[in-house]
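Sharing a structure with you now.
The full complex has more chains than appear here; those shown keep their coordinates.
Labels run A, B, C and D following the written order; every chain starts at residue 1.
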Amino acid sequence: MAESRKPVISVHDLAKNYGELKVLRKIDMDIYKGEVVSVIGPSGSGKSTFLRCLNYLEELTSGEIDIGGVSLKGIDEDKHNKKLNEKAAKVIRKNVGMVFQQFNLWPHKTVLENVMECPVQVKKANKEETKKKAMELLARVGMDGKADAYPTQLSGGQQQRVAIARTLAMEPEVILFDEPTSALDPEFVGEVLNVMKDLAQAGMTMIVVTHEMGFAAEVANRVCFMDGGYVIEDGTPEEVFKHPKSDRAKQFFSKILNV
Amino acid sequence: MNEFMHVAEIALPLLLQGLGTTAAISVLSILIAMVLGSAVGYMCLSKNKAVELIARAFIKIFRCTPFMVQVYLAYYGLPALGLNVSAFSTGVIILGMYTAAYTAVILESGVSAIPKGQFEASYAMGMSRFKTMVRIIFPQTLKIIVPSLTGQFVQTVKDSSILSIITVAEMTMMTKEAIGITFSPLIVYICAGVLYWALNLVIEFASRCIEKHNNRVAI
Amino acid sequence: MENFNIVWHYKDLLLKGLGYTVFVSVAAILIALCVGMLLSVMRMGGDSLPSRILKKIVAVYISFVRGTPVLVQIYIIYQALAVMGLNLSNLASGIIALSLNSGGFIAEIIRGGLTAVPKGQTEAARALGMSEPKILMRIVFPQVFKVALPQLTSEFINVIKVSPMLSVLAIVELTRTAQRLVTQTYINLPFYIAIAVMYFVICAGLEELVKLQKKRLERR
Amino acid sequence: GSSKNTGPLTLDQIKENGKLTVATEAAYEPFEYMDGDKIIGYNADLFAKICDDLGVELDYIDLPFQGILAGLEAKKYDVVGATLGVTAERAGKYTMTYPIQNGTTVFVKRKGDDSIKSIEDMSGKKVGTQTSCYNEDDTKKFNEKLKSEGKDGYAELLKYDSFPEAFAELKNGKIDLVAQNYASCAAVVMRNPDDYEIVADDSGKAEMVGTDTWVSWAVRKEDTELSDYINSEIHKFKEDGTLAELQKKWFGEAVDLPESDYIPAE
């Protein structure tokens, strides 16, 4: 990690409440270009919420997120931040892509149309060019053979690979993955993880919420363990898995790592 | 405003008189619809193709023709068949059958919304088809269909207005009469609209109470 | 039997009435779709005061439309348009009345259909930077209309079925034609049976057609 | 529709529009009824002549009777040319033109129904009339009168959407009597002599219910130019014999009609 460079994403004091419920409490995190950060932790610890805040799919309660010079701010500090956030989100979403657990492909469009939709509609890109690029991306995830299929005709693993291609089509600097393999049949997990490995090797900056400890250990160069809305552990996979500092992490790993 | 009060003063007693008939017709028709509709709905789920076909034909005929035309047919057709029933009874019967067709569809769709696993778990535990239906499926179905049933019954109250064309003195008939006296159709119709609305809000309120009760008992 | 010959004698008039019925219904349902979409969009607004008021208005509107007989609504709209000084033809007033009525129902159908579009679908679009109107028109509504096709069909059939009430505005659609012929010939049953069959063919045919189309769509 | 202006409708405007819009319910033999998809009848003939004289087209529209006066106020048309009984209420709200026929209510029974010998024999009978027609009012009042005399009154008063429906019901026995204006009843009986007869006294003269009533048309109160013109036309038709001729054609007999004091007191 090159601490001297400017971080791609910089999170300060981020907190998020749902009414009374404090889901994120006080998160500080800098993420640098080329990092692959794996976020792990028990159910309900706030992993998804954290990811969703980075993309402004959730309103921030307080604190600040800075991405590429544009920032989102908590509305507790100032109600008017909401309007500003909505503007900022337009820029941020161009830099930050997201891949969901449930793939969320649009079922009424073919694979190719799914990939082309946003470049054409949002970036107003040329149709012919976009199509060429979309086919390249589909080839990269091994899905060029299914360009004209509808999502429901694909297996989960294939859908997720298309979803990744769709995100790549917007040429983001960072991609957020929220449990990208946990809705998949075990046999298809591998193919999606391989695509992600390739992305990591190609230098893509990625934040991955996952239960796949194998992937976290092998591919990530940084692991964050969350619990109760806090980031409790943050370090290399070696540090976090082998020598967790907190009891909560120790306990969690003991449950997950052996049946 | 003055005119409004004046017209309302003349119209309301008449309308309230009609409201009673409207309520009576609605209640009786809904009762018929619940019994007949459940029977038709159960027939739709039957394994016996002939039974199912009869039920489907019943539903189709009643759903695919305007109620107004059904009313005319019943009113002129029943005497032609040698049945001498009053306009009121004709209205209740035809409205009951019409509503039954919709009730059956709602019931059937409610059953199909229950996950297959609920049936399978029951069969796997050794329960019979009938027991499974009565003890496991229908109780869950009822909960699901309360909103659609409510919608249907509200519709029934409104459809009763069409019975005015066969001399039933329900609220719409009284509305026409009040207009004949006051010559202020807009005001009288607004009064009638509000009364229908109020009647239906009562139904909706009752249904919401049932839903709340359901939600409290089993989440 | 000879009575049915009379029906046959007037077949041209009846078919003309049927044509009117179809025209009025198609026009009304098309406008109603727009009204329904507009109402649902108004209902999706956030928690700010204006959008809360808007939502309340929509709620009252829908409740009224659903809670009062169409006949009453037709009269109220007919009279209200006149009071507002809009000098529309009876045909236009009738179509507007039907659309405003049906629009309320369609808004409810869309609301139901919206729950069938997983939240993830819109989030994916949002995360990819699509604007909210685009998300609605390109991602949400196409899916809503697909899942809600059966309900939309039965709403269309409902419009056909309530169109006879437009006879009170002198729109000579099918039922009004039959009523006229009945008063002219003093023969009732054969005419009413004839139009019942005509309505049945139209409505049941439409239902079957949509079912077929839906099966074709599902095959892909 | 007719005038877009808010002020009263003038004859000039009508001429400019090129048409006079008249609303009626064409289910009222022999005043106005459908023949194929054309409205014909006594009123139809009169309006055709009136429009001819004015040099405009007749825009004749067929509407259900119940809402017909409302549409006049809403300026949907210029004249209600339906067969309106002249009542104090109606005259209070609209200008009722000179009468065009005698509209006193009479009863029609099934031909040969011996249980009804005079209009006093109403005990336990089912009577039909049309919703929101002025005959309904007279029929109700007559019932009250019978009751005040210690008689039983009707078994039931049924209100149909239109008179032909009521006559059909009388024929198939669902009701025993239809109450409608004399002129129409005479025409119905004339055309169906085997089915119906008017309830008459011993001398064979039709028995009238209540006081003499006249029928005419309604025009908006402010449109005085139009109502005056129509009245002048009716007057002219009386003078030149057109009216009597048309009455003979449609009703079989001519009737004397007043031009004043035809509006009953409240």
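Annotations
Quick note on the criterion: contacts are C-beta pairs under 8 Å (C-beta built on N, C-alpha and C of every residue); 3 or more make two chains touch, one makes a residue touch a chain.
Bear in mind that the values here come from a model prediction, so they are computed numbers and not experimental data.
Expressed with the labels used for the displayed chains, the entire complex holds A x2, B x1, C x1, D x1.
Simple rule for what comes next: only the chains that are shown with their structure count from here on.
Here the chain at the heart of the structure, going by C-alpha means, is C. Averaging Cα atoms per chain gives one point for each, and the point farthest from that of chain B is the centre of A. One simple way to say how far apart two chains are is to compare their mean CA positions; for chain B and chain D this gives 39 Å. Within chain B, contacts with two or more other chains are made by residues 185-186.
Viewed as a contact network, the protein chains fit none of the simple shapes, being neither a path, a ring, a star nor fully connected. Here the chains touching each other pair up as A-C, B-C, B-D, C-D. Listing the residues of chain A that touch chain C in their complex gives 55, 57, 90, 93-94, 96-98, 100, 102, 104-108, 117-118, 121-122, 150, 153, 163, 166-167, 170. By the touch criterion given at the top, residues 79, 87, 164-165, 167, 169, 173, 176-177, 179-181, 183-186 of chain B touch chain D in their complex. Contact residues of chain C toward chain A in the complex are 118, 120-121, 123-131, 134, 138-139, 142-143, 146, 220.
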